[in-house]
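Contents: one structure, followed by commentary.
Only a portion of the chains appears, each positioned as in the full assembly.
By letter and in written order, the chains are A, B and C; residue numbering begins at 1 in each of them.
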Amino acid sequence: MTYRVSIFIELQEGVLDIQGKAVERSLAGMGHDALRSVKVGKYIQVWVETGSAEDARKEAERMCDDLLVNSVIEQFRIEVEGE
Amino acid sequence: MNTAVIVFPGSNCDQDVMHAVAGSLGTKVRAVWHKETTLPEDTDFVILPGGFSFGDYLRCGAMAARSPIMKAVAEHGRRGGLLLGICNGFQILTESRLLPGALLPNRTLNFVCRPCFLRVESVSTPFSSLFSKGQVVQFPIAHGDGLYTLPEEELKALEDRGGVVFRYSDSDGLTGDDANPNGSANNIAGIVNERGNILGLMPHPERASEALTGGEDGRVFWQSILESFTKGGR
Amino acid sequence: MEYTQAGLRETEYEEIRRVLGREPNECELRIMGVMWSEHCSYKSTKNLLKLFPNNGDRVVLGPGENAGIIDLGDGLGAAFKAESHNHPSAVAPYQGAATGVGGIIRDILALGARPVASMDGLFFGEPSSSRTQSLASGIVHGVGGYGNAVGVPTVGGKTAYDPSYNENPLLNAFCIGLIPLDEIVSSRTARPGQAVVLLGSKTGRDGIAGAAFASVELSEDNKASRPSIQIGDPFGEKLLIEACLEMNEKKLIVSMQDMGAAGIISSSSEVAAKSGVGMILHFDKIPLRAENMEPWEIALSESQERMLLIVDRSYLHEVMEVAEKWELDCAEFGETVEGDEYTILFHGERAASLPATLIGDRCPLIPWPSRRPADLEKKWEFDVDDIPLPEDWNETLLSLLADPSLASKKRIYEQYDSMVQLNTVIGPGHPVSMLRIKGRDSLIAMTLDADPWKCSLDPFRGGAETVARTVRDLAVAGARAAGLTDCLNFPSPEVPEQYWVLEECVKGMAEACGAFDCPVVSGNVSLYNESPDGAILPTPVVGTVGIIPSIDAALSAGTWEEGDVLFLVGPCNPSLAGSRYLLSQGKLAGRPLPFYPEAEKDFVERALKTASAKAAHSGRALSGGGLAAALAKESMESGIGASISLSIPTRKDILLFGEGCARALYAVPMSRVPLFKVLWNGYPCIQLGRVGGERLSVEGAFSLTVSELLSKWRNG
């Protein structure tokens, strides 16, 4: 079966989020006073064909390790549709 | 003709554009900081220069398009005033919806900087009137997000109305895929709005405005603008 | 806390105790550990660096400052320096390279100069390995990502591949800036009673103690406290450049210092020590990005895009205004005082109190033992007769051109904006890059080079050859070398044989610099470039800057014209030792040729005259790949072939592929042949053949069309 897996990648705590800071300032400048802070990360969706949702998650985790996530500065979370 | 060059934080071709315009035309050029809310009163021609406004963070040109000065810039364009966006400036124009479409990352996903041939597709704009139709000119490119895209029907409409002013080509004017440096739809390098007063282009005419640094094809571009202005008084 | 945990050696700890007359506290210990690390103190190399000549008519500022400055005439100076960012680039290639570029730009900026161009030296492992590919891709993207955005063109560089860099790639960044001589900002001019100001990004935990951690064994219990990666923000840097230049133009600052390794502590103590003042710093006033930071963390943070300013109080207000315009944080956090006392206050307590001059200057030097490698002669034993002549010359030349170290670097340098600022007359892809100076006739010429293989075979000769190559390149282009900067990339100095190699390389470089009257005005040392898999080749990288009086005195390369007569100037007995030709066959052997100062100087003078007299259409000094590679590159870039016959008894492979000595290939228009011959009369000079046709043919060797050459050179 084909599973859609969503991967949410964000910078680790303590790593400077230069994009987030710039967006924050820009939104504040446009009058969004309720805004406290912004973090900008990546949203990657992969479709994998595996026997189970669990396998799909494992496969996606491997992809994160292999390429999608730079573990020196980033952290990630995975959601499998239908899991 | 009084030219205003808008400077955003992260713009890096503002000085170059001012140097090229002043050097090619000898007309008055002023820098205007993005936080201003009005253009100098006698402004005839507005340029959004290249660079990495706001670091190109989020999307290229997105934050600059929301800068305070942009209301006045859009108003200038709406009144029919001459408005030019080069490279990052082009991205700012599409992000401001002053021009249709969007610029996506180059298909190689790499930044590319090199001299580039362009075929002049339309000479009925104030920016290209001194070229001849089909002429091949050389302006350098230097961008990471230059793939111009537009939904199919809109693309057709743009082509039908002659909105494409420059197309990437080879030195013979052939516009094959080989001559496309970034994967742009129909090899599009520069487009003009319906009214013909707002031009966006990825290549850098200011980098082709002196024999010593990049050639002189860009001088014709600047002279076209001056001549159209002098004639039409826009 | 144990002093060893701070990375200090026993003698160093004792020295600190002696000077203080007490035990240092933890904050002080950590500070000293970083400040006396190899990276900051140069304790292994200070004595070696003294061997470099660094004075000369043109030198305005020599080593010891943020960058060197040479006089370009009429009140203008060129500030330049190279720096390595090897370790960070191996760990986080994109960010490591990006922050390397950012750091060297700030060094130039700290003098008040506007950065106008960069170059990058890249040394990668085996090109086929996936590790190399991902490191190389990350590093190249990082160099471009930062340089392009910050608006400083990358106009040239050097890229080479060798398995010794598999685990330990090198990233050296060079930057040059322009400054009116009467506007130079000095780090020696602070006086008591002035404000200490931090301009730029907020201070976070990034890169804390990066230098010291490198010298402590990594273990599980310090893993959690490992420095977090510094993230480069070219956008922030662009704002910083504009703000600092505006402040300098308005004469608002007394002194300025960039924050690189060891951040606040290094920059502020350096200004204090050099200016002969003390400082009281209130760390509570520093804008922070992370919570609960300890004072030593604040002191040692390597957060990027920050500058330290010393400001006369009457200008503080204006400084703040400029900062606000450029949307930068700016905080006064201390003051200069009489004396030598450097004090950090935090939460109402004295966190550290040290003599300013102790921090940067007084690290005990380490006289590492030096031993000539026993196997040196063995590498030299190499019999040319064991090398068969190529069976298929065409194949041989093509595979040489496809060797990644020699092949076209277009795929790399096209990712760099090489034109922004509108000064680039000759950009990457040429032996020498040239910048015009707006409003003047003269041009600045520069080139970056290295020859790790020859340095590994004979470090003295290799070191001299490295310098000579850059000077020859410049001379052929019409530029007299005015000064150079260097990055000494070497493995651990603690191995006596490795220290000897370093020592000899420096001596060789110094000898060549002396002969050419080309002083070393700035530089950088990067040691401990080794991994459990082995050490890198000795890799001194040299960036040399020269001046061309006017565009009319510049000679380009790759501009052959139909009918030109080709000349080879220089000796006809080069050497295959350490040549690209042998390396591409997997052999690193032989003894490189010695450096002949008289011949080299003679060559330079004649080459300069050749350029200024317009006696040639095109010229290229011979380097990697020898005459054959030079012929092929000239032909490919000109888009035209040539027919050549070699009537010299030297073995053809040696003549065509040998390297070393002052040699060049010139294309001379028929009408200038007599003049050319006069200029080179008394120096070896032979006529090779004529330019024309679609083929590059050497009688009795290869014959290939220009497009065959190009296809291999560009695509491998």
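Methods note: a contact is a pair of C-beta atoms (placed from the backbone, for glycine too) under 8 Å apart; a residue touches a chain by one contact, two chains touch by 3 or more.
Keep in mind the model is a prediction, meaning the values are calculated, not measured.
Trainee: Given that a single representative per chain kind is drawn, write out the copy numbers for the whole assembly using the chain labels.
Mentor: Composition of the full complex, by label: A x2, B x1, C x1.
The rule is simple: only the chains that are shown with their structure count from here on.
Trainee: Please work out the Cα centroid separation of subunit B and subunit C, and write it as a whole number of Å.
Mentor: Their C-alpha centroids are separated by 36 Å.
Trainee: List, in ascending order, every residue of subunit B touching at least 2 other chains.
Mentor: Where subunit B meets two or more other chains at a single residue, that happens at 54-55, 57.
Trainee: Would you give the residues of subunit A that are in contact with at least 2 other chains, written as numbers and ranges?
Mentor: Where subunit A meets two or more other chains at a single residue, that happens at 18, 22.
Trainee: Where on subunit C does subunit A make contact in their complex?
Mentor: Listed in rising order, the residues are 91-92, 95, 201, 204-206, 228-231, 233, 235-236, 289-290, 303-304, 327.
Trainee: Considering only the defined contacts, which subunit B positions touch subunit C in the complex?
Mentor: Going by the criterion above, the answer is residues 9-10, 12-13, 15-16, 19-20, 33, 51-52, 54-57, 110-114, 140, 142, 144, 204, 206-207, 210, 212-214.
Trainee: What part of subunit C is in contact with subunit B in the complex they form?
Mentor: Those in contact with subunit B are residues 141, 144-145, 148-151, 233-236, 238-239, 325-327, 414-425, 436, 438, 551.
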